[in-house]
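Yeah, one chain of the complex is gone here, protein chain that is, but the others are all in their spots.
Order as written gives the chain letters A, B and C; numbering starts at 1 within each chain.
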């Protein structure tokens, strides 16, 4: 079927290629002419303006935005006046689901439909397929099924769950209509919140393995240092790349994130190419905000998020205040360099 | 080769079967005669006493213990006098690595060798193979390689990491000599610590999804209840079994634990068969203790462990004290049933 | 000076009494006639409707709302049309500072002023005085100084900070103009966030003291229970009420919350009058949301908040999912009653 795609960055361009492979007709646009031309050369219909994109699509149109969250509203402001009642806008970026609710309400009086799609898969999705979490009206979602099917990994990408038989459900193929508007990005948001927790669990564990040799180091024996009581129990020099590789087979902690960790450690066991200032792209924050609004505990996801903030020095003043208090009540001097 | 196996429970019996499949000769013992007889019928050599087990093994003997951690020392006390210099004892249970260090030191003067093996794979290992984390002297570990190879999943159980070529390393086959005594159980300990964190991340995330309908419920508007400011943003009824199924394909959070979660939710979406009192079997505690000894942060693994303690009511007195303080400074009455 | 007070509950009525003691004229209103009549008998001017309250105040009027956060907007909707340009509305309840920003903006076009005051002190404020955190325009705040001075504890309520000399600053008297609108409730919000953390620190600590006798209990030695390795180190029966009393003098952890804890434990050492379902009244949630928006780490405040959610059973589904996973990979059965 016909689909317009606006935003041909890392994600958008790869998705178009996968759609072209699936036999769909893609009309593509990006502010960057080169990105449009490149996909033209691969079978897409290029459009060098929003107007052109709209013109080249048959009604009712389906236009998919694959843009940074911060520019979605601006793009919609220019796109919406060009559309006709019955058209559908799909936001496949990392939007906050609350924005989906607002946008769907804004488009509704014009007879426009809005579908939100949380997309997981990262740079690997071109090859593996994309996991799609979808929110919107049933009719519009149904109409987009061929698109979702082409983007999703398909049932063969994982063994079927025991007891599942017959034609695979959409979820088994890698896409799911989760509920009304916002439901797609809500599920994607929590997906990423979980991702933060999983990543932190591995990171803390490998860090403990890495410091298993702490008994070999000489330690200061002053009042500001807690002596290690049992240095003879911490004399291990563990081969982290091999441990990661090991856990990929047969263990309880096997996962795709572990596969990636294994690759990263293999190339650079000390991870010296990284500074350790870890960004966060919003969903972890929103997940925590949702937990707080719902009144449900999320101590692990919260700790994982706060660890990232701390890695960027955002807790430095708090740390200084701790040192200041210690100095005030105990005369403790800060140790430098350690 | 020949191996003695003591302890034919859920894990031990399945491991023997996998070893028999691999062409090894297993002399097996358990306090439960039935367990011995059953494996006899499947090709193992039965031994109805430790003496018989020792007698039926050619020297130098290799005896693998697959026992609850609490009974390993008692069994060793009876087994060791029966062994000869040059024999090797393998502890494949969930021992604390500090006990490995002590036991290896106790056996050494008698000329006995000790190998510790952390085994992951649970009830699925019979079919998938077992992931083996090994500590001990290089020579003894080398001598046991055929056993490890038969138990481990083998290289085909996961795609090879990009860049890995040629004959697969032991880790790629699913077993690894991690270091000297204790290193096997140390790595297994941290493996389980990570497992706790991964499990908690999924559990918290699915709980947030489950409460995404909180805006539909009427809430008391009293001074003890925080009103939900935006109920219209929490009206989703999400299909958790389908979301779990969805994430198995193409998403960043795919893992074996997610596969199992999917199965569990499919059979019982409300998980009504469980009370939510979550046990812990030691490794999570020891991982946290290791982090504390090493002086490295583990907030996620710690939160995951403490959540389990709390699920068993171990924080109730603390909660009561919070209510008592609130009553003391603000005259707040506890809400019942809420 | 003259002040209108709307809301004569636990807090409002006590504040009026303190203001009357300070020589101020208070015109008081509450939906509950009795509450009005009682304060009439103590020197206040009763008003049995908003109209009457407004009529009995000289212009420019100052009207203080001391109401549950949920009814402030409704009250304002009825009050505002009765007021004249130049009048000031003070919200002394537990409003979210974001509501202050909105309300101030709504009142401004009518020439009305808005002052937000976070009030700490609870039921003890009548006697100790109230700690006041104030946001608003400088001129309006200045005009209210006599009111703030009468409500606040005064400089003698704590030893002066070393180096502070001369006339005490407002903060030393117990009130502070923190900044523009919302600043008062913002500071009060974080104050309560800290309060949650402090309370949790004491609660966890006393819980650890209470379980210091865990070595005396027989423990199951099954695969679902982690045996205590060193029971002889946990044989203490500590007298919690006396420990709390002890820490009030000379220790680093002395505080007003500890004073209250001591009282609570003295009356009921087992805290058997409490169920342990701990409410939260919003500020802890908003503090965490502010930390997330600011991108600063707050793992302790977050853990304290989530512990409260958990105490009310909001994490039960997550706990069940953990048990379900353990059953799925290890065949673990939940232990009941433990």
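Basically, a contact is a pair of C-beta atoms (placed from the backbone, for glycine too) under 8 Å apart; a residue touches a chain by one contact, two chains touch by 3 or more.
If you're wondering where the values come from, they're calculated on a predicted model, not measured in any experiment.
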item: Option from C:35, C:152, C:271 or C:325 whose C-beta touches the chain left out; value: C:152
item: Contacts of chain B with the absent chain, listed as residue ranges; value: 252, 280, 285, 288-289, 291-299, 302-303, 305-307, 309-310, 312, 314-315, 318, 329
item: Footprint left on chain A by the chain that the document does not show; value: 10, 68-70, 96, 122-124, 199-200, 202-204, 206-207, 210-211, 221-227, 229, 256-257, 260-261, 263-265, 268, 271, 273-282, 285, 299, 303, 307-308, 310-312, 314-332, 334-338
item: Residue numbers in chain C that touch the chain omitted from display; value: 97-98, 101, 120-122, 125, 128-131, 133, 152-155, 157-159, 161-164, 169, 171-176, 178-180, 182-183, 186-187, 190-198, 200-202, 204-205, 207-209, 211-212, 214, 226, 228-230, 232-239, 242-243, 245-259, 262-263, 266-267, 287, 290-291, 293-304, 306-307
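Methods note: only the chains that are shown with their structure count from here on.
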item: Length of the line joining the C-alpha centres of chain B and chain C, rounded to whole Å; value: 43
item: Set of chain C residues in contact with two or more other chains; value: 280, 285, 299, 303, 307, 310, 312, 314-315, 318, 329
